[in-house]
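First, the structure itself, so that you have it in front of you.
Missing here is one protein chain; the remaining ones are kept as they sit in the complex.
On to chain A.
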Amino acid sequence: MTPQPDPHPPGGHAPGWLPPTPAQTVGPFFGYALPFTGGGHIAGHGDPDTITVHGRVFDGASGPVPDALVEIWQADRDGCLAGAPGSLRHDQVTSEVVGRDGTAFTGFGRVPTDADGHWAVRTVAPGPHRPGATPYLAVAVFARGLLRHLYTRVYLPERADHVRADFPDLPAERLDTLLAVRERAGLYRFDIRLQGERETVFFDFC
């Protein structure tokens, strides 16, 4: 990890850089616009070696968040981040989104939470995106009440030692929030706690 110049120095914007457009909450009504058919089916049709990652989104009172949107971005099992287009493939007759064709790996998933805050995606375990890298699913979380989305990562528990080495300063109980729990072969649990006890580790990209 190499230190980089701060694009956002205190007291103003770096010379020549445009100030960004501010974020605003996704609100409660994205459900007819953003979720799409097959949004959670990231793995290709007939892939013999898929994993399912699922969990619930909780608020600071441990209540479910039924109006969150979970997005996944990931490498394929070879670590390739080239992600094909076609996640929102549409029908040319009706213009309706019918979802990906099941052959190309787009690496992108998008699922709204259910009334109980639950979400699930079926995908493949990503490979290392560079030699020696610890693979993970990158996650963006949007919700009503969340004025700007949050980033976290799903690491699979088989790589727990590598994750600990990647975040040596992170206390164990915080690090645990980044590790999915294996429930059975191919099924992993990853809850997202927006606030409070066992609050998920969220990331800021500098």
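Keep in mind that, in the parts below, contacts are C-beta pairs under 8 Å (C-beta built on N, C-alpha and C of every residue); 3 or more make two chains touch, one makes a residue touch a chain; residues count from 1.
Rule of thumb we're sticking to: contacts and distances are computed from a predicted model.
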Listed names "1,2-phenylacetyl-CoA epoxidase subunit PaaA", "ABC transporter permease", "YeeE/YedE family protein" or "Protocatechuate 3,4-dioxygenase beta subunit", with the criterion being the UniProt name of the chain not displayed: "Protocatechuate 3,4-dioxygenase beta subunit"
Of A:47, A:114, A:176 or A:199, the one touching the omitted chain in the full complex: A:199
Contact set of chain A toward the excluded chain (per top definition): 1-5, 7-8, 16-34, 59-61, 63, 65, 71, 73-75, 81, 83-90, 92, 95, 106-108, 126, 129-130, 133, 136, 138, 140, 142-151, 167, 170, 174, 194-196, 199-206
